[in-house]
Structures are given as structure tokens and as C-alpha cells.
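Note that one protein chain of the assembly has been removed; the remaining protein chains are unaltered in position.
Let's turn to subunit A:
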Amino acid sequence: MSEKLNIEVPTMAEMIARGEEPEILFWVGCAGSYDERAQKITRDICKILHHVGIKYAVLGTEESCTGDPAKRAGNEFLFQMQAMTNIEVLNGYNIKKIVTGCPHCFNTIKNEYPGLGGSYDVIHHTQLIQDLISEGKLKAEGGESFKGKKITYHDPCYLGRGNGVYEAPRKALEVLDAQLVEMKRCKSNGLCCGAGGAQMFKEPEKGNKDINIERIEEALETNPGIIAAGCPFCMTMLSDGVKMKEQNENVQVLDIAEITVRANGL
């Protein structure tokens, strides 16, 4: 696992104080900031940015929830309060480009902030990784070999169907020389992990089974060594599912960023 972060993570405030400007703002998101599992992914994204020498910064304590769960739950007031406050901070720092590890933050900032006065060039971290691979800056060399390993990728709804990003995460896996297997329901036909639309924060309504179990059963049918994810919420749901199925000895759930870091030995 990606452990110690031996690099300094610069905040916007520090950068501005030094009279510098970052190329890109790394929007960490609430899950990436507080969820123990997602924090590892956050640190790995920093390692990638540091490794390729992109000048980046985070907002740190100046960042706040994008408002995504509030909006999906129907609280437009709270969403817009959050959005406008965040936009004020972002515009105050003259931010142009944003990368984030969370498809929910990605969707909200990219699509819903412009109408409220915040227009930025927003990319998901898998898109950044795709670009870096295309530019030859990430090579999947010098680290762990994934050769021949069976990997299946779960499409997060807000990255895939929500915004049509299907290829970038797959590109990051293709360079590994691993054996990629698609689940029956993938890409535009992908099945939700069960966390979106603010479900993450409530008990599921009653039914026959939980959605993440349905999803994990389908993932396990491909007999994977690794289930790849690109969203901290999917990560929680899939990891829980693997545990429930008592498969955590055999199957790892890893974010695309974590896989990239391992493959490149960062």
C-alpha cells in the first residue's frame, strides 16, 4: 500500500504567499480528505503530480464540500450556498484548471458551477493519468508488475454515464499489460455501486439485497485479482462488498491512481 507521503503538499495560500501560481489545483473532496481509505488515494494522486513535476496546490482548510450530496438529496439551497462560497475562494485565487479524484466533485464543479459564476477547466484524475501516459511521462515501469493480472474496472456513474468518460481509466489499465475483463454491465450500461444520489449517507430502502452486493457479485463473476475503481464512494461500496463476500484475501479493490503509483514505483 502507498504509505508515507514524503513530499510537501503545497496549499494555495502558501503558494500565493510565495508569489507563485500553480498549473493546476488539486480538489481533494470530502471523502479524499477525511475517509481513511480515500486518503491513500489522495496521497497517491499527489505522488503522481509530484513525480511528473506538475506545479499543483490544494486548498487545504479553505476547501469545503462541493454540495453534491445536498443537491442530489434535493437541498438546492445548501448546494448553492456551498457552491457560491467555493466559487468565491476559487475565483479569489484565479484558478483556471482543476483536477479531482472524486467524480461527484468533478461533475458538480465542471457542470453546475459555471451557471453560478465558476467556470474552470475540470478533469478527473484518470484523465490526467491518461494524458500523462500519452505524453510518455508515466510509463508503468519501475514498480510492481501487473502483467497477466486479471483486472475488471467499475465505471462510476458520475464519471461514465454522467459525463461520458469511459476511455481514460481504461487507458491507464491498458498500459499495464494486464488482462482486462469487462463486467456484463459496463460503460454506459454500468451498474451503480449504490452510493450516489446521497445514498452513501443513509440506509438503503428495503429490498432483496444491497446494490453494492449485486455489483460485487457481478464483479466477482469475472474472477478478478483486482477490481479497479475511480471514485472514493465506489471504493467504499466495492470494498465493503468484497468483505461481505469474504473475498478480501483474493481480490483487491484499488483506485486507478493507486495502480498507477504501484506500476511506476512511486
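Rule of thumb we're sticking to: contacts are C-beta pairs under 8 Å (C-beta built on N, C-alpha and C of every residue); 3 or more make two chains touch, one makes a residue touch a chain; residues count from 1.
The rule we apply is simple: contacts and distances are computed from a predicted model.
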>> Suppose you had to identify the omitted chain by its UniProt name; would it be "Autoinducer 2 import system permease protein LsrD", "Electron transfer flavoprotein subunit beta", "Potassium transporter" or "Fe-S oxidoreductase"?
In response: "Fe-S oxidoreductase"
>> Using the touch definition from the top, which of A:Pro22, A:Pro169, A:Gly196 or A:Pro224 touches the missing chain?
In response: A:Gly196
>> If I consider the whole complex, including the chain that's not displayed, which of A:Val58, A:Ile123, A:Ile151 or A:Cys186 touches that chain?
In response: A:Val58
> Among the options A:Gly53, A:Gly142 or A:Gly207, which residue touches the chain absent from this view?
Replying inline: A:Gly207
> Hey, which of A:Ile16, A:Val52, A:Met84 or A:Leu266 is the one touching the hidden chain?
Replying inline: A:Met84
>> For subunit A, which positions touch the chain that isn't shown here?
In response: 3-5, 9, 11, 28, 30, 32-34, 39, 42-43, 46, 58, 60-61, 63-65, 67, 69-78, 80-82, 84-85, 107, 110-112, 115-116, 157-158, 161-164, 185, 188-192, 194-211, 213-215
